[in-house]
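I have a structure here, written as structure tokens, and I will follow up with some questions on it.
Other chains dropped; remaining ones untouched in position.
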């Protein structure tokens, strides 16, 4: 958040620099099952963001002292690759990615039926290949599809999106320039079936009215992303049926529904 | 900081009291524990404060040195915020580099200071592109009994409020107080079986399903939020937390000089 509201990012007609309206999402593309080795995987684009997610597990949990005898632990690692941003990012976790990994892990701990897999670890890897603001939301969206692709039972899929404030207006799904020069950023993730908020962060400056409007916009957008997640899994499932002739293997579909 | 296991008996006790609308220490759901703030506790720091919220004890110090600005903010001072969950404070804290818990704590406090524009960073520029003040805020948890986010944030703003820029010792003119523009306050609540409890103790945190920290300024505007733990909040619970933060923030703000 540069907090610099002098940079004009929204035209007088309410059109943003990439041509979107204030309540419009970037083009979103979701594909499930894009990697061979991982137990589940997904590829997501939110505009110019390119994000891969892979899931391994439930598998034996190392180191052993981290095992929970009552349930699986979720270990999510969010990472930006070195050339995903303009200035090369040194490989390895920085403080930002440690925090994001933690809050995404916590979010999935709630939706995955972890009690089904005691003593195991479910490992979720999110790699941001190309970044353009909103990577944690794109990553969470991708990881959720990858978990379903891995056949891991969940309460629901988890869509995620950021809302923000730019030029004193509440806008949906900030891209890079808007994020750099905007006034507030509010990433959320939700459980569509119950309407509960699973992840929420905010920084910048919003009045109470702006916050309420932002939350409303975000919740609406999450529902649209949810549909795209379900579509991707449905395509994946139908492809699998055709390709591999396994009409009985319903794990991804199951996962998607509950 | 693996979330420590707690006895089932203690857990039940908290749950049963909550069902009757009560807390273990008899506080109201929106009541903080007793708070003491000792500003200027450390002489070797440019600013400092020791803050106790109940038994939670946090020492915050601010050190300032001269350095180069970041390339993209050539006329602004630099802020660096660090939290140390030292093993002195809890049997569950371990020695070593900051783990995810101390990183989250530091980053949430940092955003609460930075994004609220609490400190006028432009006033910390000495010569654009060349020299600015680098401000290190280090937060040490000495005794841990829950609600680190609010105790650390209170400590940080009290220490900043108390900081003198050491210009003289650096041959840059006379010392002056750190230019403070806003006074954001964070209020943290947890959800336990659909109840919202402000300023959770460690025992309450262990039972809690979800945590929400809301930081507001003197106008009641939102400056930062952070949801934590594995559970979820309904929209109504979020609105309740926001309103509580606005209301209690005004009381807490009076405790800072």
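All chains are identified by letter, namely A and B, in their written order; residue positions are counted from 1 within each chain.
Just so we're on the same page, contacts are C-beta pairs under 8 Å (C-beta built on N, C-alpha and C of every residue); 3 or more make two chains touch, one makes a residue touch a chain.
What you see is a predicted model, and the numbers here were worked out from it, not measured in a lab.
> For the full complex in this file, what are the copy numbers of the chain types, given as a label formula?
Every kind of chain, counted over the complete complex, yields A x3, B x3.
Just so we're on the same page, only the chains that are shown with their structure count from here on.
> Distance from the CA centroid of chain A to that of chain B, rounded to the nearest Å?
27
> What does chain A use to touch chain B in their complex?
1, 3, 66, 95-96, 98-99, 101-103, 106-107, 109-110, 184, 186, 191, 194-208, 211-212, 215, 219
> Can you list the residues on chain B that touch chain A in the complex?
Touching chain A from chain B are residues 2, 98, 100-101, 103-104, 106-107, 111, 114-117, 212, 217, 220-235, 238-239, 242, 246.
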